[in-house]
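All protein chains of the complex are present and in place, except for one that has been dropped.
First chain written, first letter: the chains are A, B, C, D and E, and each begins at residue 1.
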Amino acid sequence: MLTKDRWYDDHEVGERRETVGRTITEADIVLHAGQTGDFFPHHMDAEWMATQPAGQRIAHGTLILSVAVGMTAGDINPQAMSYGYDRIRFIRPVFIGDTIRVTAEINEMSLHAKRPDEAGYLHELVTVTNQHGDTVMVLTHLYLVNRRTKD
Amino acid sequence: MLTKDRWYDDHEVGERRETVGRTITEADIVLHAGQTGDFFPHHMDAEWMATQPAGQRIAHGTLILSVAVGMTAGDINPQAMSYGYDRIRFIRPVFIGDTIRVTAEINEMSLHAKRPDEAGYLHELVTVTNQHGDTVMVLTHLYLVNRRTKD
Amino acid sequence: MLTKDRWYDDHEVGERRETVGRTITEADIVLHAGQTGDFFPHHMDAEWMATQPAGQRIAHGTLILSVAVGMTAGDINPQAMSYGYDRIRFIRPVFIGDTIRVTAEINEMSLHAKRPDEAGYLHELVTVTNQHGDTVMVLTHLYLVNRRTKD
Amino acid sequence: MLTKDRWYDDHEVGERRETVGRTITEADIVLHAGQTGDFFPHHMDAEWMATQPAGQRIAHGTLILSVAVGMTAGDINPQAMSYGYDRIRFIRPVFIGDTIRVTAEINEMSLHAKRPDEAGYLHELVTVTNQHGDTVMVLTHLYLVNRRTKD
Amino acid sequence: MLTKDRWYDDHEVGERRETVGRTITEADIVLHAGQTGDFFPHHMDAEWMATQPAGQRIAHGTLILSVAVGMTAGDINPQAMSYGYDRIRFIRPVFIGDTIRVTAEINEMSLHAKRPDEAGYLHELVTVTNQHGDTVMVLTHLYLVNRRTKD
Partner (left out) sequence: MLTKDRWYDDHEVGERRETVGRTITEADIVLHAGQTGDFFPHHMDAEWMATQPAGQRIAHGTLILSVAVGMTAGDINPQAMSYGYDRIRFIRPVFIGDTIRVTAEINEMSLHAKRPDEAGYLHELVTVTNQHGDTVMVLTHLYLVNRRTKD
């Protein structure tokens, strides 16, 4: 983990990052149920899910979201902070044993409305795919980033 | 955990739920780092954070999000599915030892564009507050819910 | 999780609750060994258990007990407290991948010997079954519950 | 962990074992909530518990039970199996930071009703105390143990 | 867990201990990644590893090391302390579902250079094997042990 200053002005639309893969395990689901208290049978009851359309247990949406965001964490950038997320959509279920990968691409940049000389927002489109290449989740990650100050 | 059918038509704008409290612990942060792989010093390094404006370690945004959504899980409703989240914003940091509560209020309902007779969306505003009554996070949770079928 | 006052006098023998199912996973056993320090090969050594009558690893008794009691936790009742358990019996082993369900039925009620006007005991028979409908564990959960005070 | 045959006939009433201590931590409670799904505010909400008679969060009964039984696990005895528990009573709450110790004493032995030549029950009284010497939990652990076969 | 004084002079070269087995699970790897922050795809990405020579995910070296050392922990010896490890070598990969056993044998003893009357080192060769009898890891565990004081 490196610390590296990157300012708003160092970024551009189209900038793109891609992660290695991570297999979502039964242990991940058990741990996520344990962290959140969500023991819904959709995630925890293999017998019942075998009778449902999905046919098997599915990962919690917040698990995939948390892991995917974690997978995109790269260098520490003292000039940026995570501001929020927009439009999180669960496109397809993630099953035990699926392997996800994440791509993150800046698809919009906008200066701060009140302090345009000081900061701006990066809108990073985060796309999570499984081993079949299907998109399972998307979200937009917003970062508030300082502008490079003049000397 | 009860299973109970509730249809789109059984809901109304203004419907509101409130949870009991939950204290966010150091163990929660350690476990969330372990689940997501995000070991940023903002969450894991007490010494360094003592030198930063926050003054202490802060919880991961995805931890608060996951726990808050988990806290709002109530009865199992076979007629509803979690469709996504909109406009997640991290308003204030959550520190180790803070106790959060969650309120969830339906503030918008909209019929499905293509199948208005069959389903609609609930927009539930989820507000997370700490023990001081300060809002720390907000998000809109979208549910896609079946309409009650006529007989 | 709702908070709801229920007094001794609000209950009756025969009252019965039933949970949804939960699959006992390898991760549950690993976590329970980690919590209790019980790493007996009966739970942890797949090779050796393949040579034993059971043929495979079995869940810790205290794991099934803890999960089953947890699964019966419903509303918060300020008038009741968990007093103890009687006659816990492990009837059949629970294997990795088994799905358990729990029924809890009040089969006895008795007033407090010294304060019969103030409190009484509920004896709730907790029965844990697997996906084959076999009973794997039973216990009696005792609650000490306040009597409804007159006005 | 050693494997050592001990038969019913090798035991006697009054036989007594004592463990070292173990401090019950906030992490233990968080992990136990996660394993059982019991997120009752009695265990998880420090703010609310500060307003209650106990004054602070208390450990789950099943946590203390599971840890105490785990602490008494000694050698592996192929001649014995855990048959069940009787009369578990929660005497005093266990708080975060309390250190428990466990003593286990055989206080009754009884031959198997139908197969008295083959097996018998050990009734081991398990007593859990805290760092003040107060008893916090008791239970009777029943073991079914083979009798030494004649040659 | 027993407390038992054993002095340097109570040991001899050739003394040997052997543990029961323990199966290394997917949950162990997930938990070890979570504890160490090492989410390398060698341990976490089943899809990618299927394309590599190993053919499947492998356990972290530090997981096998930590578990193996833990498995050799026996009685508490107030006269000994863990001084360090020498020459840890990872001979073969450990896969999910492999069952390891550990033998520990004192193969060298040496008096403390400056205080030969007071203490000495035990060099214990720790050998980890899998269910096929193949050695997967070796290390030398050094203990600094007090000498029996004369009266």
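Just a few scattered comments:
Note that contacts are C-beta pairs under 8 Å (C-beta built on N, C-alpha and C of every residue); 3 or more make two chains touch, one makes a residue touch a chain.
Small disclaimer: the values here were computed from a predicted structure and weren't measured.
Counted over the whole complex, the shown chains touched by the missing one are A, B, C, D, E. Check D:Thr3, D:Thr23, D:Gln56 or D:Ser110 against the missing chain and you find that the one touching it is D:Thr23.
Across the interface with the omitted chain, chain A contributes residues 1, 3, 19-20, 76. Chain E residues in contact with the hidden partner, per the touch definition given at the top, are 1, 28, 31-32, 34-41, 60-63, 65-67, 69-71, 73, 76, 82-90. In the full complex, chain C touches the omitted chain through residues 31, 33-35, 37, 39.
As a working rule, only the chains that are shown with their structure count from here on.
For the pair chain B and chain D, the distance between mean C-alpha positions equals 38 Å. Once the centre of each chain is set as its mean CA position, chain A and chain B turn out to be 16 Å apart.
Remark: chain A and chain D have CA centroids separated by 43 Å (rounded to whole angstrom). Multi-chain contact residues of chain C (touching two or more other chains): 1, 20, 25-28, 30-31, 34, 39, 41, 76. Taken together, the touching pairs cover every possible pairing of the chains.
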